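Left out: one protein chain. Kept in place: all the others.
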Amino acid sequence: MITAGIDCGAKNTKTIIMKDGQILGRGKVLTGFDQNRSITASWQAALKEAGLEEGDVERRCGTGSGKDCIRNAGLVNDIKAMAKGAKYFFPKVRTVTDVGAEEARAVKMDDDGSVVDFAVNEKCAAGAGAFIEAMARALEVGLEEMGLLCLRSDREIPMNAQCVIFAESEVVGLIHARTGKPDISKAIHDAMAGRIVSMIRRVGVNEDLVMVGGVARNPGFVEAMKRELKIDRIHIPEAPEYGAAVGAAVAAAEKA
Amino acid sequence: MLAGYGYKDASGDFFVTIDTDRCNGCGDCVSACPAAVFAVVDEDPHDPLREDPVVMVSPDKNRQLKYACGPCKPRSGRPPLPCVSACNAGAISHSW
Partner (left out) sequence: MTQENQQEFWRWTESSWKNPDMDWKDAGFVTVGIDVGSVSSQACIMADGKIYAFANMRTGSDSPASARNALENALKTTDMPEERVDYCVGTGYGRVNVPFADRAVTEIACHARGANFIYGPAVRTVLDVGGQDIKAISCDEKGRVTHFLMNDKCAAGTGRGMEVFADLLGVSINEVGDRSFQYQGPEPDAVSSTCVVYARSEATGLLRKGWTTEKVLAAYCRAMAERIFALLERLGVEPGFGVTGGMAKNRGVMDRLTAMIRLEPMRTAWDVQVAGAVGAALFGHALCRRGKGRKR
């Protein structure tokens, strides 16, 4: 059967169209201020990539902060969605983290893929991708460059500020003190990784951590996470920002 | 005095309160804490008329208390906090 998962996130709305466990199409659109519009646009984009019509999809399932705007769909909470999405890509996974633009989550699963525990960083921008985005603006670099800059430094500069607003001033101060952008970028990513890892430790992390969510695309952040956790690798699926949408599509198939 | 270290942010209240009337500066909490949250000081910066040592939350941990204390506060099955257990004077309390 053909199902779809729609994740209406704070920054992007992602859609996955799946048939019998195969991903047929993806759509990603900036959420902006009009969630209804972004949901429709993301849905249409995924259909187009899959070469399908609306009627071909038997069941939809929605998740994400904007899920109440997703009509004609079952709903699944973010925790279940990320767990199912991670399991789709890495069947043996036990610990998953989903780092999004405005929220980050960690989930501990048992051997059957059931969620046994979870922790959330929410409501505070310093605990999610918004932190890195704001610091990239303060450094006047693009988001992609931000992640790459970090890889060029091996200095350890702890940040005093734990709030996006105060960190912006701290970054400006570092720039005035002529600290190089790679070093500043590393300080930012290290600070961010510290907060995410502390959240993950609340559910307990096994060696095999899976990371999904848009921030997983940031190589500087992934390296900072590995350092903080003292592990050699983190399992990240292709197009990690679709993690929850994949999970929602899986949930839709399971409800059949 | 009840010294409320930590902070309140949009995600909650994260205060570690030291009852300085009970604290005798023994430092047992310093040894018990796996995250170096505490430090004993000879001069209480909040009470210059105090003549005895007292414990405080280290300035570098104060703004990240939620994260520093995270490892001792697993989401479920939470054991007694090492610092609270170590303090015979009952001077330490956590708001979360």
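Order of writing sets the labels: A and B. Residues in every chain begin at 1.
As a convention for this text, contacts are C-beta pairs under 8 Å (C-beta built on N, C-alpha and C of every residue); 3 or more make two chains touch, one makes a residue touch a chain.
Keep in mind that what you see is a predicted model, and the values were worked out from it rather than measured.
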{"item": "Sole contact to the chain not displayed, among A:A134, A:V171 or A:A193", "value": "A:A134"}
{"item": "Full-complex contact with the absent chain, from A:A86, A:A125 or A:A138", "value": "A:A125"}
{"item": "Chain A residues that touch the omitted chain in the full complex", "value": "33, 102, 123-125, 130, 134, 162-166, 169"}
{"item": "For chain B, residues in touch with the removed chain", "value": "1-10, 13, 15, 43, 45-49, 62-64, 95"}
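Basically, only the chains that are shown with their structure count from here on.
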{"item": "Chain centre separation in whole Å, for chain B relative to chain A (CA means)", "value": "33"}
{"item": "Interface residues, chain A side, partner chain B - complex", "value": "117-119, 121-124, 127, 158, 160-163, 194-195, 198-199, 201-204"}
{"item": "Footprint of chain A on chain B - complex, ascending", "value": "9-11, 60, 63-64, 66-68, 70-71, 73-76"}
